[in-house]
Structures are given as C-alpha cells and as structure tokens.
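Removed from the display is one protein chain of the complex; every other protein chain stays in position.
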Amino acid sequence: MTLPFIILAVLTIAAAVAAMSLRNLIHCALAMVGAFGGLAALYLQLDAQFVGFTQILVYIGAVAILIVFAILLTRGGQVPEKALFSSSWIWGVLVTVAVFGTLAWTIKNSFASQRVPAERVEATVKEIGDALMTKFVLPLEVIGLLLTAALIGAVIIAMRDEVKK
Amino acid sequence: MTPLSAYLILSAMIFAIGLAGALTRRNAIIVLIGIELMLNAANLNFIAFWRFSEHPEALTGIMFVIFSIGIAAAEAAVGLALIIAIYRHYKTTNVDEVNSLRG
Partner (left out) sequence: MSDTFDQIFVSLKHWLLGYLPVWSQPVISCLLSIAVIIVAFATLFAITTWLERKGLARIQNRYGPNRAGIPLTNISLFGLGQPAADGIKALTKEDIVPFAADKLVHFFAPVVLVIPVLLSYAVLPIGRNMVAVDMDAGLLFFFAVGAATELSVFMAGWSSRNKYALLGAMRAIAQMVSYEIPLILSSVSVIMMVGSLSTVKIVEAQSTYHGLLPDWFVFTPWGFAGFILFMISALAESNRSPFDLPEGESEIVAGYFIEYSGFKFALFFLAEYLGMFAISGLGITLFLGGWHAPFAWLTWIPSWAWFFIKLVTLVLILIWIRGTVPRLRMDQLMNFAWKFMLPMALLNLVGVAIWHFMTPGLPRWLVGFALVVGPYLLLGRGLMAGKNLAKRTYRFAE
C-alpha cells in the first residue's frame, strides 16, 4: 500500500463515520462532502480522471447542495433534542457487522489479492465519448429518460398542494 | 501500487458505514446520505476492478460508474422531494414517527 492511498483512505473513512454519527445535520452533510471528495481523489489515483471530476461536479456541486437545501427546508439546522438513533438500532448494527464480515471474508479468500493492475491504462474523454455514442448508446438514452422523469417527478412530489376551500 | 484487495476492503468499509447509518439513524435525510455512501462504495469497486482488469480499454467499469452517478443524482432529487413532502404532511423527518399509511 502506498502512502497517498493510506492518507486518502483514512480521510474518507473518517469523513464517512462523521457523516453518519454527528449530531448536527448540516455537519453530517459537510462531512459527507468530505467523503465524496476523498472518493473522487481515489478515482483520480486509479487513473479515472473523467469519473473523478464528474464525481466532484455531480456530488459536491449538485447532490450536496440539494441535501443542505432539504435540511434547511425541513428545519434540520437546529440540533435535534431527542435520541439520535432509531429504536431498532441494535438490529442495524448486527446486520452491518454481518455484512461487513461476509464482504471482508470473501475479499480475503478471493483471487483479488493476486490481481495485477494493467500496465498503463488511459480512459481519455474521446474514448469515453465514442463508447457512449456507440456501444452504450441505449443506456445513455435510458438515463436521459430517467433524469427527465426524475426531474418532473421531483417537482410534482415537492409541489405545494393547492389549498382546497 | 496498492493491491486490489486494499481498494475492495476500503469500499466494503464505506459500504458498511453507509449501511449502519441508513439502518440506525432516525432522520430520513441522514438515511439518504447513507444510501448515497453505499452507492459510492459500489462505484469505487467498479473503478478498482476496471483498473485491475485484463481489458481496461473496454471501459465497462467507467461506463457503469458514469451511469451510476447519473442514477444517484436522480435518486437524490426524488428522495429529497419525498422527504420534503413527508415533512409537510407529518411535520417531522424522523423515520420512526412516520409509520402510518393513511393520509
């Protein structure tokens, strides 16, 4: 393991833990931004430049802003007085431990540790664009449809109902 | 170079943290953040597998992550719209208190 990877991994994990455990919701959202940024840096480390920048643009530029807006709209900016965790938290922890144990055990016993990285891989923007327009054109169209549907759906769900008299 | 298993373990840890948050927190927005973290952990797996694959020029992992990011954005928009609608109705975003189906 290299030093940059360890630094990024520790930062990402710390930010993720903070995002899930802090008391103030805005702090949670800001810690989540840290985790997303760390993940974007990990993508850059894996030579996936385009995906790394897209991650920053979409998650930090759009999703994080949406989330802080939602927190403010639902008056979550104040510190909640009641308990932080749900009443069935013990089951959640048990399920999480079981899932992580299974995943870790599988990774440890898999072929993954013997894998060597490809020599010098480059995913240039041109190649990605070509692939999007040829091999992956159907998923691209579907995602366009999905985004349009999500846009209209989100507007309609969040639209204030007309006050009936 | 960092071995593939390190990336996979890291991704599993992020997934577990997200899962723990989604299952134990009371606030619906934090539950949504947990789900986003889980999606991101899966994305990290895709990129790592792409980097360590025998045919990286096929770009399958990259494409999957691009589509996954698009879906996550749509999911966040709809999810937050739902949370706001629920808040308007119940005046709370606590998932424990939102337990009745009637309006």
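As written, the chain order gives the labels A and B, with residue 1 at the start of each chain.
Going forward, a residue touches a chain if its C-beta (ideal position, glycine included) is under 8 Å from a C-beta of that chain, and two chains touch if they have at least 3 such contacts.
Note that the structure is a prediction, hence the values are computed from the model and not measured.
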| item | value |
| --- | --- |
| Neighbouring shown chains of the undisplayed chain, as defined at the top | A |
| Touching the absent chain when the full complex is considered, from A:I6, A:L57, A:V116 or A:M133 | A:L57 |
| Contact partner of the left-out chain, one of A:I65, A:I90 or A:M159 | A:I65 |
| Absent-chain contact - pick from A:I7, A:A98, A:V125 or A:V142 | A:V125 |
| Interface with the unshown chain - residue positions in chain A | 24, 26-27, 30, 33, 49-50, 53-54, 56-57, 60-62, 64-65, 68-69, 72, 77, 124-126 |
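The rule is short, and it goes like this: only the chains that are shown with their structure count from here on.
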| item | value |
| --- | --- |
| Centre distance in Å when chain A and chain B are each reduced to the mean of their C-alpha atoms | 5 |
| In the complex with chain B, residue positions of chain A that touch it | 1-2, 5, 9, 12-13, 16-17, 19-21, 25, 28-29, 32, 35-36, 39, 42-43, 46-48, 50-51, 54-55, 58-59, 62-63, 66-67, 69-71, 73-74, 76, 80, 82-87, 89, 91-93, 95-97, 99-100, 103-104, 107-108, 110, 112-113, 115-118, 121, 123, 127-128, 131-132, 136, 139, 143, 146-147, 149-151, 153-155, 157-158, 160 |
| Chain A-touching residues of chain B, taken from the complex the two chains share | 1-10, 12-27, 29-30, 32-34, 36-37, 40, 43-44, 47-48, 50-54, 56-57, 59, 62-63, 65-67, 69-78, 80-85, 87-88, 93-96 |
